[in-house]
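With one protein chain removed, the remaining protein chains of the complex are shown where they sit.
Order of writing sets the labels: A and B. Residues in every chain begin at 1.
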Amino acid sequence: MVLAVCVLVHLATIVYAVQSGLSAAALLARTRGSVAFGAFYTVFVVAAAVHAPIGLARIGEEWAGLSSGAANALSRAFAAVLAVLGMTAVYAMVVG
Amino acid sequence: MSAGAGMGRSGVRAHAHPAWWAYLVHRLSGIALALFLPLHFLALSTALRGEAALDGFLRFADRPLFKLAEWGLVVLLALHMAGGVRLLLIEFRPWSGLRKNGIAAASGFGLAVGLAFALALWR
Partner (left out) sequence: MCNAPADNGGMNGTSGPGGMLRVSIWRGRGDGAFVAYDVPRQASQTVLDVVTFVQRHLEPSLAYRFACRVGMCGSCAMTVNGRARWTCRTHVAEVAADGRLELAPLANLPRVKDLVTDMRAFFDKWAAAHGRFSGARTRHDDFARVAPDSPQRRAADAGIECIGCGVCYASCDVVAWRPDYLGPAALNRAWTLENDERDTARWARLRAVAGDAGCHSCHTQGSCTERCPKHIAPTAAIAGLKRVTARAALRGELEA
């Protein structure tokens, strides 16, 4: 439910952002120092980093024949990667 | 494959109904989005090395193939979200069937977002 709201906002943002073509200056002018932007995308990154690895773990078990132990271990590693990369990206866009 | 030897598997003909296709779209779009996310984060993180680095990436990505892929990902995101809302409705609201109208609505939402994004991207 959190993700659904995030995705809606994100989709609207994407459509808005690409209207005039993407430029770093235009993007960063809106994101740098924006608390709202940083808070929103922090929530989004955390929610995605929880959600995506859980789904992949089930797929790993069902389609790739992994044991649940292996699937959960890989899934946790992927969650960590997503969280670190995601927060780095938010930091890069908001603080720089 | 986890089914034991000597067991039959249900095939394509058993899967030919809308709710199963909705499941497949949801799963495949989920896989694609999960694989895309790290790349997306890495691309944005180029801003750590300054505005010029991010601009360099954006110019690199400003070509038809990338735009088509971006468009595909946006549509997949829309479909995955709308399909997820359908599942939430099935699981948390009083039962009203497999919500095939929800499958239609989710497909329609994906199409609408796809058109909106296409308009925004190529004008």
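What we mean here is this: contacts are C-beta pairs under 8 Å (C-beta built on N, C-alpha and C of every residue); 3 or more make two chains touch, one makes a residue touch a chain.
Quantities reported herein were computed from a predicted structural model and do not represent experimental measurements.
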item	value
Of B:Leu42, B:Ala61 or B:Ile90, the one touching the omitted chain in the full complex	B:Ile90
Chain B residues that touch the omitted chain in the full complex	1-15, 17, 19-20, 23, 27, 87, 90-92, 95, 97-98
Footprint left on chain A by the chain that the document does not show	58, 61-63, 68
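Heads up, the rule we're going with is that only the chains that are shown with their structure count from here on.
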item	value
Distance from the mean Cα position of chain B to that of chain A, given in whole angstrom	14
Complex contacts: residues of chain A adjacent to chain B	1, 3-4, 7-8, 10-11, 14-16, 18-19, 21-25, 27-28, 48, 52-53, 55-56, 59, 65, 78, 81-82, 85-86, 88-89, 91-93, 96
Residues of chain B that touch chain A when the two form their complex	1-2, 27, 30-31, 33-34, 37-38, 40-42, 44-48, 50-52, 54-55, 58, 62, 74, 77-78, 80-81, 84-85, 88, 113, 116-117, 120-121, 123
